[in-house]
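One structure is given below, encoded as structure tokens.
Below, a portion of the complex is reproduced, with chain positions unchanged.
When the chains are written out, they are named A and B in that same order, and each has its own residue count from 1.
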Amino acid sequence: MPIVRVEMWPGRTHAQKQELARVITEAVVNIAQTTPEATIVIFQEVAKESWAQGGVLASDASK
Amino acid sequence: MPIVRVEMWPGRTHAQKQELARVITEAVVNIAQTTPEATIVIFQEVAKESWAQGGVLASDASK
């Protein structure tokens, strides 16, 4: 604890995930006063075909 | 907000997801009195090999 879960569209590089994990962990440790070892960050990719806003799939909206 | 998440087995077509997103968004907007723009729908597929009921994986149960 804490567990941070980041849902985003595919396409982020390994380097971007590395930096996100590092910066989010740092923020959580400093602000929520926990330890890095206790902080887990999980990335979950959601395809644009599987994500809708306003009732329209993002894969259709971006056309 | 609201965020609606639909977990289901693979196999639904793009057209089915389009219609599900449209109809669920409409229902949430009308009944929960929010706006379409504020309503997110996310589909997550769970393979039958990764889903069990009664202690048996669905991939085994359907044999």
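Going forward, contacts are C-beta pairs under 8 Å (C-beta built on N, C-alpha and C of every residue); 3 or more make two chains touch, one makes a residue touch a chain.
Computed from a predicted structure; not experimentally measured.
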item: With 2 copies placed, total copies in this complex; value: 6
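Definition applied: only the chains that are shown with their structure count from here on.
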item: Rounded Å distance, chain A centre to chain B centre (Cα mean); value: 20
item: Complex interface listing, chain B residues touching chain A; value: 14, 17-18, 21-22, 24-26, 36-37, 39-45
item: Complex interface listing, chain A residues touching chain B; value: 7, 46, 49-57, 59-60
